[in-house]
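Removed from the display is one protein chain of the complex; every other protein chain stays in position.
== chain A ==
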Amino acid sequence: MKYRRVSRYHGLKRPRVRQTWNKYNLYNLNNLREPKTLYNTFFQQKWGAKALARGYHGEHIKEKKWERMFSRRLLSVTDMDPKYMAHFDGSEQAAGRGSGKTQAPGSPPAPRNGTSTKHTPYMQMTFAPLERRLDIAIFRALFASSARQAHSLVVHGAVKVNGMKMKYPGYLLNPGDLFQVDVDRVLDCTGVKKATAPKKIEAASEPVKEESGKKLKETKIAAKTLKKRRADIKKLYWIAKGLLEGKSQSKSDGETETETNKVLRMKRQIRARKNAVRALVNTVKKINPLTPDQEFLDDESKATELVTNLSELLQELHLDFVDPERARQKFVETEMAKAKLEAQMQANKSTMLRNHPSNAADMSKAEKMAAKREAKREAERILLGPVKEAADQLQSTDRGTLSQLIVKQLVNPYDPKKTYVTPWQPRPYMSPFAFIPRYLEVNQNICAAVYLRHPVARQGLAEVPTPFSEELNQLAHNWYLRRG
């Protein structure tokens, strides 16, 4: 089906409230005044009311189609209180002259089912049949920013109903139907749009320069902050890298170490690691790379690469922090490997000192193994104490903060390949439109929702989300009853 064509979709002169999250629509919704009907004929009143109401309810659906969907049966429910039902069989309401006994003033009130005395707003249910449509249900579940967008999601095959692809936006959901929208498409529809490339302003002559001295200053400041930001991110990147790879690479290999030297080196390493963690936390706090400047990211491919690398590094780091046992293991392993190498070197050296090939041949395998084991034990003795200390240090408050930040980065990563701005943010002016009616149960994690039942009216509440008053909806309902 083609869209119904609408001129001036978000007009301000003759405003129509629409099913969108647009800011023009928000303004129109805020200023919505219902037409005065005092001097109008009944026909005019009905016409005006249905025109206004149809501008919101399924404006993309042709009038003929909606006329066929319209139903004069308006669903409602009444709440039954089991406590009341356990105590009364209803005969007290038929007592007296058939409409309940008249109570003497001052006597306790007659038992009632429930407490609400409000009326049931049936007229607000006029457009309830439209809420059954798949596209409108997707919009109501907050998976698309307008009903028309939801319509196109369905047409382009991003929606499944009960696990099967459904391509008809006009599919009427049955109670219990589960519909799922592709997660990436939902993030695209509800997230901040990527800015299109700015239009090139034609090179203007001097007057522009004259008048835009202030502008020039602004751009200079922007460039400066940009440069600083870039430097910050770079710094962060190197800190993270250093933290991961360990900072003790400077020691030359061939040198032999005394035990005290070894312990000192270990301590230095731990201190360096601790400092690095602290520096990382401080930098992260300061520049907040999790929401990098879009301008900056678009500007420089190098910066993009840096941030991507950084997120990988952070991921690796995160594993360390989430699982301290793994971190400790890793630390021990690297140090063991180093110690082993050193032991090997020392053994080689001693063999060289002996300077006798036959002696070396004499040295049996068992002896070699014993020497190795000895070296290992020695290494463990030296290493394990400081390692434990390091792990304890990592469990300090820094660890919590850093871990939180890293988790945030992992959950909502920067990804330049996406069609929306990353890290994902909800689009502006979304919150005044964010509500989920009770006939839907939504799981936002998997972008799925279940159509539990048809919308109903109950005492004091109607479940059809309509921006119009009961009077206006009643007039619209009367129009569709087609009784002249």
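Operating definition for what follows: a contact is a pair of C-beta atoms (placed from the backbone, for glycine too) under 8 Å apart; a residue touches a chain by one contact, two chains touch by 3 or more; residues count from 1.
The working rule: contacts and distances are computed from a predicted model.
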| item | value |
| --- | --- |
| Chain left out of the displayed complex - its UniProt protein name, from "Signal peptidase complex subunit 3", "Peroxisome assembly protein 22", "Eukaryotic mitochondrial regulator protein-domain-containing protein" or "Ribosomal RNA-processing protein 43" | "Eukaryotic mitochondrial regulator protein-domain-containing protein" |
| Which of A:Val6, A:Val183 or A:Val263 contacts the chain that the document leaves out | A:Val183 |
| Of A:Thr78, A:Thr219 or A:Thr419, the residue in touch with the unshown chain | A:Thr78 |
| Positions on chain A contacted by the hidden chain, ascending | 1, 12-13, 23-24, 26-27, 29-30, 32, 34, 73, 75-83, 85-87, 89-91, 94, 97-98, 121, 124, 142, 161-162, 164, 166, 168, 170-172, 174-178, 183, 186-187, 190-191, 199, 201-202, 204-205, 207-208, 210-211, 408, 411-412, 423-426, 428-432, 434-438, 441-448, 450, 452-453, 456, 458, 460-470, 472 |
